[in-house]
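Can you keep this structure in mind? I'll have questions shortly.
For this depiction, one protein chain was excluded, whereas all remaining protein chains were kept in their positions.
What follows is subunit A.
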Amino acid sequence: MELWACGFNAWNQLQFGGDLSLEPTDLHQFQCILIDDDIRVVRACLSTTLVRTSSGFRVAGSADDFTQVCMQRDHNADLVALAGNDKIVSYENGSFKQYESMQAYLSKNSVEIGACKDVISLVANQTSFTALTSTGEVWTWGDARYEACLGREVCDESPPTKPHLVEDLLDLPSGPIVKISSGGYATAAVTEAHDLYVWGGRTGQSKLVEGLSGQPIPIDLDGRDFLDVAVGNDHMVALTTDNELFVVGAGGNGQLGTYIDRLEDWKEVKLKLGHGRRMAGIYAGYKTTFVLVEGLGPVDNT
């Protein structure tokens, strides 16, 4: 298995071991940065990348406090999330615990903000949290100033700061949601039968994708089916079932895998994968993009 990556690299967060540059440059093209029998990106943030391999955790870059705690506590990283406003939420024993800051998290000083059954994934962007249940329900909450990030109606019965169901994502034609990703001021979700939905946006910021709003909209790239999605701070990446990778948004730090500074529309980027290899999953960090590559064949990490 290979981990390919591109993007922001000020702290060498895209290089595992080897000679580290004192002035690392950003990677504007996807490169293979790690090879192992089993690789999973646990967390990629401003300054660091944490992955789990067959031999345990590997860290690239300069680990921040939260990443260090993640490693120490070795908890299920899918069920704890840190937002851009320093709030942390964890899902434990059927309920969401919210910590107001890193300090509160370290001292385990939390407030229970709601209960929810069978959460399988919990993600955060700058100001909001999104949780996905095993039955495909999507729950959101966060800062009322950025209501669009919640993708749902906000009223007395469903206040912004408490977890609440996104009703627009129920009973979708292509089945329940099976994957979520969040970053910056946007969130994306993929359904069982491979449709992609996005919502979010912040007034004053150019829209990440056309039509982005507080109501989830489907993304149509000539009818392609989507396997996975990843949202970074100001960019988004989508993987199709036909092994194509599409990118959109800000690319100034190379996070789109091209030298283009910004893409208003989706564009396919091609990785120089060896024969017989396919992209199995994607992940986005702050201004970084990761692709997990599987398949037999000669290793080609040029």
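We take it that contacts are C-beta pairs under 8 Å (C-beta built on N, C-alpha and C of every residue); 3 or more make two chains touch, one makes a residue touch a chain; residues count from 1.
As a working rule, contacts and distances are computed from a predicted model.
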**Item:** Chain not present in the shown complex, as UniProt names it (candidates "DNA replication complex GINS protein PSF2", "JmjC domain-containing protein", "Cullin-5" or "ubiquitinyl hydrolase 1")
**Value:** "JmjC domain-containing protein"
**Asked** Which of A:135, A:205 or A:241 sits in contact with the chain that's absent?
**Response** A:205
**Asked** For the chain left off this view, which of A:79, A:154, A:178 or A:280 is in contact with it?
**Response** A:154
**Item:** Contact residue for the chain not shown (choose from A:15, A:31, A:90 or A:127)
**Value:** A:127
**Asked** Residues of subunit A in contact with the chain that isn't shown?
**Response** 8, 10-11, 22-23, 25, 46-48, 61-65, 83-86, 103, 126-127, 143-147, 154, 160, 202-206, 233, 252-253, 261-262, 264
